[in-house]
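Below you will find the structure I want to go over with you.
For this depiction, one protein chain was excluded, whereas all remaining protein chains were kept in their positions.
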Amino acid sequence: MSAAAQPGFKARAAAELSNAALKVAIERTTGNAERKRAAAVAAFPEFDAARERGRAIKDHVIAHLDHYLEMFERNATAAGAKVHWASDDAEARAIVTRICLDADARLVTRAKSMLGEEIGLPHALADAGIERVETDLAEHIIQLAGERPSHIVWPAMHRTREQVADLFKAGHHPPPAADDPGTMVQSARRELRAKFLGADVGISGANFLVADTGATCTVTNEGNAELTTTPPRIHIVTAGIEKIVPSTAHAFALLRLLVRSATGGELTQYTTFHCGPKRPGDADGPEEMHIVLVDNGRTRMLGDEFREMLRCIRCGACMNHCVVYRQIGGHAYGGTYPGPMGAVLTPVLDGLAASRDLPHACTMNGRCAEVCPVGIPIPTLLRAWRRRSWRAGLENGVPRLAIGVWAMAARRPRLYRLASRVGVRALRLFGRRGWIRSLPLAGGWTAYRDLPRPAGRTFMEQYRANQAAKGARR
Amino acid sequence: MNARQRILTAIRGSTGAQRPVAVIAAEAAALLGRPEVARPGLAAPELREAFALKAAAVGTTIDHLDRMAEVPAAVRRYLDAQGLPAAVALQPAAALAGLDWGGIATHPDIAPDEAVGVGLAEWGIAEGGSLVIHSGPDNPVLLAFLTLHHVLVLREDRLLPHLEDYALAVQDNPQPRNAILITGPSGTTDIEGSYVRGAHGPGFLHVIMVRDSSDL
Partner (left out) sequence: MPAKPNPRVGLFVTCLVDAIRPGIGFAAIQLLEEAGCRVEVPQGQTCCGQPALNSGDDEDTARLARQTIAAFEDCDYVVLPSGSCAGTMVHAYPDLLARDPKWAARAAAFAAKTHEITSFLVDVMDYRPRGRRLDATATYHDSCAGLRELNIAAQPRALLSHVEGLAMRGLEGNDVCCGFGGTFCVKYSTISNAIVTEKAEAIERTGADLLLAGDLGCLMNMAGKLHRRGARTRCFHTIEVLAGRADGPAIGEEG
């Protein structure tokens, strides 16, 4: 779904800002995540060295992406998996749907994968008439609500427990007996168990693609991934091509960063490597394994100033620490990926014209880059989008005119000093007793806060007068 | 051009000519050099203690035995303490099947709502208190996921210090369909960030550590 098809970013943000329940929900989840990450990093004195190593591993892989993709393909194929390649979301959807239809699949279980969201898999399966059951608890919640994820780690973080209770009461048979999280989780466990065992196809994503073994790796807490990938006849993995790592040990180096940055834990409950289909004699496992390697804009990023974004391991720390995300939540961003990383990726995926607000709706405070476990300079990348937007003429109207007039003056120091002198005197006319409560053309400021009234004479005026007086005394 | 060629061509257009494979491999290996500077230290000097501390911290319960022959009695103690009937799904591994299970009824199949599954851990990793299981003819993956109580027997000579040590230990063996690191019972924080155990997988993970498994 493109951002252009929805109300504008500002309208979406305004709607979310007025949602008091959303604010409570965001604060509970991201506040918790922030505290737990801080504790996990404090307990890991080697974190900075680990981060440097993680960044270097990702850069190494990105620089040799063709080599590692071919190595992965070779080893996965040798293990019995079928590797598919998709240039874009449409190709990826077509491949997955075709595998399901060829297998006469009626029921598909899916373990949470942001890439699946990115390529529009949920809709594609529905369009093909295939029943899709989301098995991650949060994805289950938003499937019942008919929504999209609002966070890449906690997709249902915008829902309060009361709202979840209402969804489960309507969607579970029998409904949960109480609305405490424990009872509701047990209800989902009961509800989904038959689906796990009755599915024809299980679809998962991958946190890592291990080149030297051909294994894909999922990192989860609930156990739903293994229940999705084991019982069905067919296991399909959809993964972005940047998920490659050279070896299992390299995956572990990144895993230490990923989990601490995402949840503040040290390891998730389940770190699972899936290598090919069930082996001869194996007690269980799928008969077929398909791996769909998806480009969808990634090779373009490799060739431009957004290359560093390919390091992203999808931990969500940037959004947990973003002042803007924590006010408006994930849906306001309008793309698959919200928050700072989403503001970099959405223009890649949906086009800059449809998402030009995202790189601008940032205070450039740098906290996202500070917590990024692989050192992605997110503000620099957002600035790169702003530059493209300016050059492409997407920044128009009064702001562009204002910058032009201001820059013209700023390049002429005498004129600038004169303009400042006149400006502060004019500005003083709007205020009383130190403050300006309302100012034409500055409603964005004075609608919410008062503006300090200028002191009267500019620094330069006073300074030059002082210097002149000193000169006269001498 | 098919998608594969398009993707690889686009990559090569940006990254330039491929360097010799040996050079890439050497660079990749160098990125793992001196692992101790970039990973957490162990929770205790001794492996078994370090493992036990970390496992307990993630909600795993632990029992210590001297010999494999004592395992059935330890399982019995666990079942009694949890108020569970004396029936378990048992991994069809020789090391477990060969034990005298006495009054515990064991079965190889795993029911959709299986109460207790007893299996054998391939490895233990002290760094985070993780247990490793490998899928295979004698190890159904679902034993670790459909059960509410997952009991794993861990021989102490299978304890490794760090995650990399596991990667090293298995690198020359054929990769199983599934290699699974289990670090604590299944859990979720998806409802308002509050932690609930037993989301889809086991709500209880119990480890029986065996000091001397030479009686295997």
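By letter and in written order, the chains are A and B; residue numbering begins at 1 in each of them.
One rule holds for everything that comes next: a contact is a pair of C-beta atoms (placed from the backbone, for glycine too) under 8 Å apart; a residue touches a chain by one contact, two chains touch by 3 or more.
Just so we're clear, the structure is a prediction, and the values are computed from it rather than from any experiment.
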Which displayed chains the unshown chain touches: A
Contact with the hidden chain (one of A:Pro7, A:Gly129, A:Gly303 or A:Pro413): A:Pro413
Residues in subunit A touching the chain absent from view: 10, 13-14, 17, 323-324, 327-328, 360-367, 369-370, 383, 385-391, 395, 399-400, 403-404, 406-407, 409-413, 416-417, 420, 423-424, 427, 433-435, 442-445, 447-455, 457-460, 462-463
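We take it that only the chains that are shown with their structure count from here on.
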Between subunit A and subunit B, centroid-to-centroid distance (C-alpha), Å: 30
Of subunit A, residues touching subunit B in the complex: 25, 28-29, 32-33, 43-44, 46, 49-50, 52-53, 56-57, 60, 62-67, 69-70, 79, 85-87, 91, 135-138, 141, 154-157, 159-161, 164, 181-182, 184-186, 188-189, 192-194, 196-197, 213-215, 221-224, 226-227, 230-231, 241, 246-250, 252-253, 255-256, 263, 265-279, 281-285, 293, 295, 299-300, 302-303, 307
Of all residues in subunit B, those that touch subunit A in their complex: 2-4, 6-8, 10-15, 18-19, 21, 24, 27-28, 31-32, 35, 37-40, 54, 58, 92, 112-113, 128, 130, 135-142, 144-146, 163-164, 167-168, 170-171, 175-194, 196, 198-202
